[in-house]
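Every protein chain but one is kept in place in this view of the complex.
Chains here go by letter, A and B, matching the order in which they are written, and residues are numbered from 1 within each.
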């Protein structure tokens, strides 16, 4: 961060260890270049021939800011970076980058598996406790992904009529030690879902349909249905079938709503916030259906359970509006800050245009690569620091207020709503 | 405003009294802290336990810019500010802040009542004339809210078949002395309404249904329908019923469209603009349905009646596009500028990205608190001044053009389209 002209009190506030209220585990396995590149981008697809995912804002940021953490000069070429990464090994790389991030608490969404491109034998994702340890003795808490629990219950193949009860039991059990809950309903049916809970009979029928034939899905992104030549059709179909996910993926809107309303009951009982994926994500998403204002009626019905809108880009202002008018709605810019990198001050500033300062949270949303954790924290500190210093310099905000805002967003808000000190 | 490096001609242009083409009355009653805090935010709901609405952009702005108007140092603590406010009394506070705003004409939307949290016996909202007087002899004009007139006609309980004629008569009568009309159809059914007028028979049927049982509504925001424990259900229901609005609230889409098309007739007859609420507002809103591009077909049908898009955030660019391509469409950033406060230069700049300079208008949209009037004018002047000075400094715009643009947006555009000099 450019420190000149920033008051020491403010620098000290920004320097304090952060609470990362939403992230995923990083990989303990070594990664070849294709696997590394695919973890740089949200889509996970390979770059077009002749190009590289290093030619992205986050790619340049890795070379600029992570290279020195691995003892390389800033702007080191990708090949040098990956060679040094391999040389140090994943444990040392993770240790260095997670410590450099300066985070005191990791709240880890455990609902994601390791990427398919990584070798499972070589090591999976770090657990919340392992994240904390790698991060220099930070705390590790679990965020339970609602749809993942539903899938795990479905894998036990309960009777359809017993699903609702078994799911509720399991979710209560899993949440009892967790810091919060998380839903990816934005991916599965969009945030324009029916805001009211389904009837019990609907849930039984939907569960029966689900179990009768686990939905066989491919990622459409990998499927090209238009056949100009017979050979291409065969090749595309083969690739498609190979990619089938025969997992019991929860995609039925009735069951998604039921899972969400069950999670509301859990959240009320335990006093937990529920995190919502909103805005940008991978190719499984229709972005316009991940706009958080689409679920305004649900937000009204959900109060007073704290609802945290994650990522938000490009709907950061919409999220800020919701956080401004609804007492139980919060937002963050995790993932957004990392991927916009050198441009991240702009979306971060938008998250501060309207939202109260007690509603904004820091997160990295890192997944797989410890680089994404370091960059998320680094650009958060730089962006927030520059904005606060500007406000103080312009005489708009007092220095004590700016310091207080840095503490609120950097950790105090998360500690309060996740009750991390309990 | 940072005046260094700004040419004196431009400073003089920015300093001129402004025409506030859209605001509401401020309260003549003294306010306790809860009532004051609830008027700071659009939602009107209390801040979560342990937090305060003063920890918002507008809250910090009140402490920074309104405190000195009440003889306090900048950044005075909230308690000091409210104590001083009580000491001076509402008349003096209103007088000081409205004069500090530097406004020569107030166009007041009279369709809102005083907030429920204010003591009606202590004093209501200032009338257009009273706003002008408190503002140091400024002019006061009325903007007639279409849906309010419909409600008042409905309260007379006319025969359903007579409603359309009685409403038209009343609207023509009320508008005959007004500067313009205003609609809040964005709140009541969204701007994605059917762009064509309803058939007369539809209007009669809808009026009959309306009168037969005035729609009994509660604000869903105050209602939590999900019952984890029986006791909570009872308490929530009691709170809900207590909050019933048994007013004849105009919410039927047919009647809303009918009211709007009647207003178009009035506007044509008298040469009046129609203001549309768009973008951010209170919790009665679904933000994505307040995007002004949703009513593109209606805008086409409404020409050449001037249509003024109010507030717009976060759809400022969409509004700018409409103002750029449709000769009868205008926009403002009122409310947006006040609530984004120290960050307001960004949305204000967006309103100037595409829209012609003869299409942009100043307003404060203040309601209840004279602070919101002062801040709306102050941040408008600062934001526009900084932008114009930058353009002149970069050699992009000539100084005379910059001065002319300041005059157009600050008042000349409003004078022209509302024909305030007639």
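Operating definition for what follows: a residue touches a chain if its C-beta (ideal position, glycine included) is under 8 Å from a C-beta of that chain, and two chains touch if they have at least 3 such contacts.
Because the structure is predicted, anything quoted here is derived from the model rather than measured.
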{"item": "Which of B:48, B:136, B:197 or B:253 contacts the chain that the document leaves out", "value": "B:197"}
{"item": "Interface residues of chain B (partner: the chain not displayed)", "value": "196-197, 261, 264-265, 268-269, 291, 293-294, 296-297, 300-304, 317-318, 321-322, 324-328, 349-350, 352-358, 391, 394-398, 401, 405, 408, 416"}
{"item": "In chain A, positions touching the absent partner", "value": "2, 41-43, 45-48, 50-51, 53, 55-57, 59-61, 64, 74-75, 220-221, 223-226, 228, 280, 282-283, 285-288, 313-314, 339-343, 346-347"}
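Just so it is clear, only the chains that are shown with their structure count from here on.
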{"item": "Rounded Å distance, chain A centre to chain B centre (Cα mean)", "value": "37"}
